[in-house]
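Every protein chain but one is kept in place in this view of the complex.
On to chain A.
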Amino acid sequence: MTTSGAPPRIRSRWWPYVATVRYIVLFALVCLFLIPVYVLVVTAMKDPAQVSPSQMWQLPDSLSLDTFADVWPVLEPGFRNSVLMAVPASIISSLLGAANGFVLAKWRFPGADVVFPLILFGMFIPYQAILIPMRELLTDWNLVGGLSGLILVHIIYGLPITTLIFRSYFVTISDELIDSAQVDGAGMIRTLAFVALPIALPAFAVSVIWQFTSAWNDFLFGLVLTSTNSWPVTVALNNIAGGQVVPFHEAMASALLASIPTLLVYILMGRFFMRGLMAGALKG
């Protein structure tokens, strides 16, 4: 990026053309990229009477929210389950991650260098490889079929990324700040609660947003751990819109409705979302 204050770059006489071509290519790519969105929105907003697969690309004659009204009652229980599941899961996982990140960044206990990569590894495992034991243990604990088991696993499998996010953040906080709290006689837990956590609010936002998005969008755990009454929205969505017999405007409207919370989070807090993304690539 050209920053003000940097000496002007010497550019070839072709530069204006290069810049124009760049914009044309970018806009072409944006249009291609938004094709699915066009279909999704246009279809969902059509009058159900005007919908047919052959009319997919036509703009609606008149705007109608009827399709949304039709699918919402079916989707609503799943939607509510996902809220009840993703909100506590993301907050609790972030609080635990804050504690871990704080300890790993500031109190390098013996073995911390081994523990951290071992925690990180949990982020990348294919969940297929823990699915059978998970279901066995949670069945034993009577946590299958409701929301609490799902919340528990989202908390636990979220720990690697939340720990990573907070650790990266606390590493950048000067030790003096922490030490001075200690000198004042605050113990570790009080230092964490009253000194470290308040300054870590940006990290908290990154962590909660990331966890909320992953829990909301998860499908596999929901499929294995819940029953009809406790289906999260993704499982409900797949069951409503998955069959080939479903009218496709209803599939589209359901997909759009189910995506609204995470899309809102993304649009309103994209900056924090980005940071979570970068943390996920271990690029702090």
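To be clear about the criterion, a contact is a pair of C-beta atoms (placed from the backbone, for glycine too) under 8 Å apart; a residue touches a chain by one contact, two chains touch by 3 or more; residues count from 1.
As a convention for this text, contacts and distances are computed from a predicted model.
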Protein name as given in UniProt for the chain not displayed, "Inner membrane protein YgaZ", "Sugar ABC transporter permease", "Pyruvate dehydrogenase E1 component subunit alpha" or "Acetolactate synthase": "Sugar ABC transporter permease"
Chain not shown: contacting residue from A:M45, A:A89, A:V153 or A:V208: A:V153
Full-complex contact with the absent chain, from A:S64, A:N81 or A:T163: A:T163
Residue of A:F79, A:F116 or A:F204 touching the missing chain in the full complex: A:F116
Interface residues of chain A (partner: the chain not displayed): 1-2, 6, 22-23, 25-26, 29-30, 33-36, 39-40, 53-54, 56-57, 96-97, 99-100, 102-104, 107, 109, 113, 115-122, 124-134, 136-137, 153, 155-157, 159-160, 163, 187-189, 192, 213, 216-220, 224, 234, 237-238, 241-242, 248, 251-252, 254-256, 258-259, 262-263, 265-267, 270, 273-274, 277-278, 280-284
